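Here the complex is missing one protein chain, while the rest keep their positions.
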Amino acid sequence: MVLQVKEIHKQYPQFLLDKISFELPEGAIMGLIGENGAGKSTTMRIILGMAQADSGSVSIFGHEGVTEQDRAQIGVVFDELPFNQTLFVSHLGKVMQGIYPNWDQQAYEEYLVRFRLPDKKELKDFSRGMKMKLSLAVAMSHHARLLILDEPTSGLDPVVRAEILDLFLEFISDGKRSILVSSHMTGDLERIADYITLIHQGRVMLSKNKDELIYGYGIARADRQTLAAVDSSLVEAIQDGPYGSQALINDRVRFEREYPDILLDRLNLDEMMVMLCRNEVHRQ
Amino acid sequence: MKGFLLNDLFSIRRLLKSIAIVYLVFMVAWSAVGKPQMPALMLGIMSISYMGNLFSYDEFYHWEKYQRVIPLSVRQVVLARYLSFGIAALVTLVLGLMYLLVMRVPLYEIGVILMGTAAMQMYTISVTVPIYYKLGVAKSRLIQLLVMLIPAGIFMGMITVLRKEFSEFTVGVELILGGVFLVLLIGILLSVRISIRIVRKKEV
Partner (left out) sequence: MNLIISNSSGHPIYEQITDQIKACILSGELSEGQALPSMRALARDLHISVITTKRAYEDLERDGFVVVVAGKGCFVAPRNLELMREEKRKQVEQILEKAVEQAKAASISLEELGEMLSLLYED
């Protein structure tokens, strides 16, 4: 396991992070999903050592705590460029060279060319997509083993997003590097994530293999009475509407066998999130 | 740490032009009025004040977020900032020296002016850097001004006295100056420790 979060617990004045636990295996991509304010960013900050938990532990690269050598191997991308934006990309390269022991200037320059990021132009004049690509270029140019990304693709057009997702797959292609990414772009995660962790109101609601989730769960749609009659061990949540109801089913195979006549749709992460996170939905 | 120094240097590059222009104006104006010691002193103080912009940049661009995830300790990050200030102070002293030599100011006076400037810079750095770290730039500017006015008066007075009463470095004068700089040095070391403690406590 490249990252193990064990029962991270932190009390804020208005918010509680309640025994957050999940694991990221080496060579995998984990998507962290959840509403704004659910605790994703806070969890990431604790993982990175930017904030301290009240109890619980974080193990990175097989040991507890984050040392300076660990940080040299962790690449971080925030939702905003955290660099002085009056600099040029060449300045930034020199700055990073003086910070990271394993800085790979050649790799950085190759990314700059590949992403068409021009020099002699102040970073503040870059578009949002370019800034994000620059953040990624920096994060991937110091031989990092773990990338931690907080909303890297929000606000980006589909073309740029596709480029970035391909980059992620390329990053993990040697099997030794891993990615933890929090995102609202559930469609993207459905495609390239290996694991999905849903955080809601400071708690982990589920943390699973993506394919087992997408193909093992399902959304059943029928009238309220029919769904109410379904064995409750199969049902995670039910949402009633004026013209019918839908239920989040946790065992597709069993459901199709026992209730072959009830419509069972393929799981969609957005719908799953809504069903598990909205207050008016009854959770079992 | 070198990376942070470079970051500060690159961030400041725009300001350098403004400072250069202001300095030129000062030099011309004050030498015309017959007070060549003023530009060196003013540049010495101005440069430290300008360096406060580094903290503005940090705040505006949330550089402190990134500081927490890089392989540098808080100590190295804070030291790098002090070093940037130190380099700025040194550069302005050298520029001041060159100017005073060109203006054919007597060596003793040059010595007094530069030492006064250096003392003023050391004092300012010691006091204002922790304030920047603690309160952020917006609140600090005002405090900085107040904090500097009284000692400014003292240091200026000291320079005036040294120039008027003495015309060379006597042993007594050297001892006093030595004592003053020792205190200032200790002040800087304390300042660094305080700053590190302040930054460590901050949660990002």
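Each chain carries a letter (A and B) given by its place in the written order, and its residues are counted from 1.
As a working rule, a residue touches a chain if its C-beta (ideal position, glycine included) is under 8 Å from a C-beta of that chain, and two chains touch if they have at least 3 such contacts.
Remember, predicted model here, so these are calculated numbers, not experimental data.
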item: Shown chains that the omitted chain touches within the full complex; value: A
item: Absent-chain contact - pick from A:Leu112, A:Ile172 or A:Met205; value: A:Ile172
item: Chain not shown: contacting residue from A:Ala193, A:Ile262 or A:Met275; value: A:Ala193
item: Absent chain, residues of chain A that touch it; value: 27-29, 162, 165-166, 169-170, 172-175, 191-195, 209-211, 214-215, 266
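Here is the rule we use: only the chains that are shown with their structure count from here on.
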item: Residues of chain B defined as touching chain A within the complex; value: 1-7, 10-11, 14, 57-58, 61-63, 65-66, 68-73, 203-204
item: Residue ranges of chain A touching chain B (in the complex, touch as defined); value: 45, 48-52, 68-69, 71-72, 74, 76, 78, 80-87, 91, 94-101
